[in-house]
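And now, chain A:
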Amino acid sequence: MSEPVLKTESLHKSFGSLEVTRSVSIELPRGARHALIGPNGAGKTTLINLITGQLTPDSGRILLDGADITATPVAARVHRGLTRTFQINTLFPDLTPIEAVTMAVCEREGKASQFWRPLTAHAEAIGEAFEILTRLRLGDDAMRTTRHLPYGKQRLLEMALALATKPKVLLLDEPAAGVPKDESAMLFSVIAALPEDMTILFIEHDMSIVFTFATRIVVLVSGGVLLEDEPDVVRSDPRVREVYLGQAHG
Partner candidate 1 sequence: MLNARTAADPHAWLRRQARWSPWEVVFWLATIIPFYFFPTYLTLASQVAVTALFAISVDLVLGYAGIITLGHAMFFGLGAYFAGLLTKTGWGEPLSGLVLAGLFAALIGFLVSFIIVRVQHLALLMITLGLGLLTAELANSLGWLTGGTDGLQGVDVWPIFSRFEFDLWGYTAYAYALIVLFIGVVASQRIVHSSFGLSLRGVRENLTRMPAIGSPYRRHLQIAYTISAGLAGIAGAVLTQTTETVSLDSLSFQRSADVVVMLILGGTGRLYGAILGAAIFMIARDQLSGMNPQYWYFWIGVLLMVVVLVVPNGILGGLSRLVRGRGT
Partner candidate 2 sequence: MFARIAAVLALGVGLMWSAQANAQDTIKIGLIMAYSGPFADTANQMQAGIDLYMQQHGDEVAGKKIEIIKKDTGGPKADEAKRLAQELIVRDGVDILAGFTLTPEALGAAAVADQAKKFMVVMNAATSIITEKSPYIVRTSMTIPQLNTAFGKWAYEKGGVKQAYTLVADYAPGVDASTAFAKGFTDAGGTIVGADKSPMGPPDFSAFVQRIKDASPEAVFVFIPGGAQPPALGKALAERGLTPPNTQIFAQGELTFPEAIKSMGDTAKGIITTFNYTMERDDPINNAFVKAYRDANKGRSPDIYSVGGYDGMHLIYEALKKTGGSTDAAALVKASEGMSWESPRGKMVIDPETRDVIQTVYIRKVEEVDGQLQNVVIDEIPDVKDPLHGAK
Partner candidate 3 sequence: MIGNLAIVLFDGLAFGMLLFVLSVGLSVTLGLMNFVNLAHGAFAMLGGYATVVATRELGLPFLWSLPVAFIVAALVSVAFERTLFRRLYRAGELNQVLFTIGLVFVAAASAAYVFGTAQQPIELPEFLRGVTEFAGFRFGSYRIFLIVVALVITGLLVLGLEYTRFGAQVRAAVDNQRAAQGLGIDVDSVFAMTFALGSGLAGLGGALAIEMVGLDPSFGFHYLVYMMIVVSVGGLGSIAGSFVAASLLGVADVAGKYFVPELGAFMIYLVMVVILFMRPQGLIGKR
């Protein structure tokens, strides 16, 4: 097994007396398709916030390609290839998708500070943005204002923005949250089509999707890792059935 691309070492985070992340150590090898599951309030989103830097851990380390990024600011982690999406749409309501994604591409290329050069002079960036949008089936909507897009397309745009940063590691926080079942299948087919060497960790509640797309599953309960293994093992683990599935159905 090769060196993991992303690795956390006993991450801890508390809010006051509430421990939301306890001693989480996970590893994502190159090209991973890991799912992060767990009941509501298990600390899944908090963990992503910790990894991407929206939150600072109380203790523990985060390593990207072997380098310690625990204290690295969010934007710098993105530049190193660690990107996330948000469970609740975090978009630019008054921009069009082509503007938003072009912006993300320009930011990646370090061209966003050039205030004297017209945007249209960055033809490659615009082309790349449009290519990403087309790939995500947003080509026809690229020039519509984001706030007027249907919800499902906004979820796609959420992902397009992340892809524009050319991530090595992509953390997807419930990419299909709130999307009807038939559309969510479409969304995951987009995810499945992402380059094989891209490392992906996704949070998802729909178990059928999890078992279809994930090659490995991390089960998080009350802030700690309960189990990490292959789908078949997780599926048959009695603790998971009790803690997670039992609760989900109860």
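Candidate selection criterion: all candidates are chains of the complex that A comes from, given by their letters.
Going forward, contacts are C-beta pairs under 8 Å (C-beta built on N, C-alpha and C of every residue); 3 or more make two chains touch, one makes a residue touch a chain; residues count from 1.
In this text, all values refer to a predicted model and were calculated from it rather than measured experimentally.
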Inset, instruction - In this complex, work out which of 1, 2 or 3 touches chain A. - result: 1
Legend entry - Of all residues in chain A, those that touch candidate 1 in their complex: 52-54, 73-75, 78-79, 83-84, 86, 90-95, 98-100, 102-104, 106-108, 111-120, 122-123, 125-127, 129-130, 139-140, 142-143, 161-162, 164-165
